[in-house]
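Here it is, the structure in full.
The other protein chains are all here in position, but one chain of the complex has been omitted.
Chain lettering (A and B) follows the sequence in which the chains are written, and residue indices restart at 1 in each chain.
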Amino acid sequence: MLMLDKALKGSRRYWSWLLCLFCAIAVGFCFYLRQLDQGLGITGLSRDVSWGLYIAQFTFFVGVAASAVMVVLPYYLHREKQFARITILGEFLAIAAVVMCILFIFVDLGQPARVLNIVLYPSPRSLMFWDMISLSGYLLLNAVLAFVTLRAEREETPAPGWVKPLAVVSIPWAISIHTVTAFLYSGLAGRSFWLTAILAPRFLASAFSSGPALLILLCLSLRKLAGYDVGQEAIRKLAMIMTYAMAINVFLVLVEVFTVFYAAIPEHTVHFEYLYLLGDGHTLAPWMWVSALSAIAALVILLTTSWRERFLPLGCALVFVSLWLEKGLGLIVGGFVPSPLGSVTHYAPTLPEWSIVAGVWAAGAFLITVFYKIALSVREKVNR
Amino acid sequence: MRDRLWIFAGLTVFVAALTCPAWYALANGKATSNPPNLELPANQKECVAPAGIMRATHMQLLIGWREDVVRRADRRFVAFNGKVYEKSLTHTCLGCHNKERFCDRCHAYSGVSGPYCWNCHNDPQAVALSTTRSAP
Partner (left out) sequence: MKITRKDFLRLSGLSLLAAGCKQTVRPVTQSASAARAASSEPVRWGMVIDLGKCREKDGCNACIHACNAAHNIPQIANRAHEVKWIWTEPYAAVFPSVQPGFAPQRYAETLVPLLCNHCADPPCTRVCPTQAAWKRDDGIVMMDWHRCIGCRYCIAACPYGSRSFNWEDPRPSIATINSDFPTRTKGVVEKCNFCEERLARGLKPACVDACPQRVFTFGNLADLNSAPRQLLRERFAVQRKPELGTGPSVFYLV
């Protein structure tokens, strides 16, 4: 079913890449063992900033996972044939991203051996319970969809009839995983930075730009490294989705800034001031401006007709970096600083923390590499 | 059967690996057929349940006590002989038993690798050594 034999035959470049990733995973794993031994104190987290890089990465990659819907929807629901070659890549990206999310949550837990308590003692009032259900369901859904369709391709038979309804179900499910993740934050009365109804739409908009950005970059790499071309039309359409989702995301951020600063309630403005006012010990502010300027640069490139094809890789990279900084770092830390009692505690991830995060990234990259190898090998064989 | 040599070699390696815990225990002298030397409390003759039951199910009893005390605030335990005890590992169990010379000896013998109750729950006789790091 998994066709793993396809992943075991590869060029030297393939195996050395997998070896690099394995080394990064091993380093991360060693640091994780240290974290298990000494506690989460080896990270830069503190009593005031109790969630940091791990949870921020989880939030960001749930968005990337949800973005698979942007290739599944046109293909399965609207029969856009141009997406035929890219849909499987989007589904595999979603699987790898969800696995990364689960890993990020796991490394963030203080008592990971007890993680099954979430299942043993269900708490339907807790958003984390629903997050677990929606993420696991999404993983299962995409895994079944991807491997069944690929298997059918290899056997050169049509996919079973139940695949189409399952794919259609994955569309609202993708929306739900990121909405539930947003609700995790936006339901907390005590954290005024997150207590906004616009958080869920913002999450979706940034998901539908960062995910396609990564997918386009992956497709362009596949074209160069493996000679697999998903088709210029598919890339163009995906880039359009990414561009307008990014534009909506920037608009939503500006809308938030207006509400916060025009109403000028100190409890709300202090978080934005910490994140964006340079100087005064605001260590995160330069990065937030890098994010903002990258977003603007990305939109300028992607909306200018003569530049959008020529500088597409740059545009995608700028989108990804901008959203990673904003959602993968700024969003979480901004919610915790200043604390409910007004104190400012700076958060800077430590080396062990970065190593563990890099290890999880490498695990995701490992999965993507193996999955894409399987998909490409099947397609190559069939097309021969 | 050219592979006879490889097959038997592989089987030998497999059986050796499977039984290596036994070899390891024999090598470092931990293996013994002598039962552990458990020091019984001097002042009490009866536990909260008969010895045979305690030997078999003291873990379940403790977990039951834990759920009762923490989640239901129910601290009163009426033993099989009608005596009333407080449901407490530190006060009741360790009030009579010596952790090192009773609990730990049997745990070591049966290969129970240290229940992590001790990470939090106190051994009143070892409180003086409280600055020692507890096991992960």
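The definition used in the following text is that a contact is a pair of C-beta atoms (placed from the backbone, for glycine too) under 8 Å apart; a residue touches a chain by one contact, two chains touch by 3 or more.
Fair warning: this is a prediction, and the values are worked out from it, not measured in the lab.
Chemist: Out of A:9, A:47 or A:79, point to the residue that touches the absent chain in the complete complex.
Modeler: A:47
Chemist: Tell me where the left-out chain touches chain A, residue by residue.
Modeler: 38-41, 45-48, 50-51, 105, 108-112, 114-115, 117-118, 120-121, 123, 125-129, 132, 184-185, 187-191, 266-267, 335-336, 339-343, 345
Chemist: Using the touch rule from the top, list residues of chain B that touch the missing partner.
Modeler: Per the touch rule, chain B residues meeting the hidden chain are 66, 70-71, 73, 75, 90-91, 116, 119-124, 127, 130-134.
Going forward, only the chains that are shown with their structure count from here on.
Chemist: With chain centres defined as C-alpha means, what is the inter-centre distance between chain A and chain B in Å?
Modeler: 45
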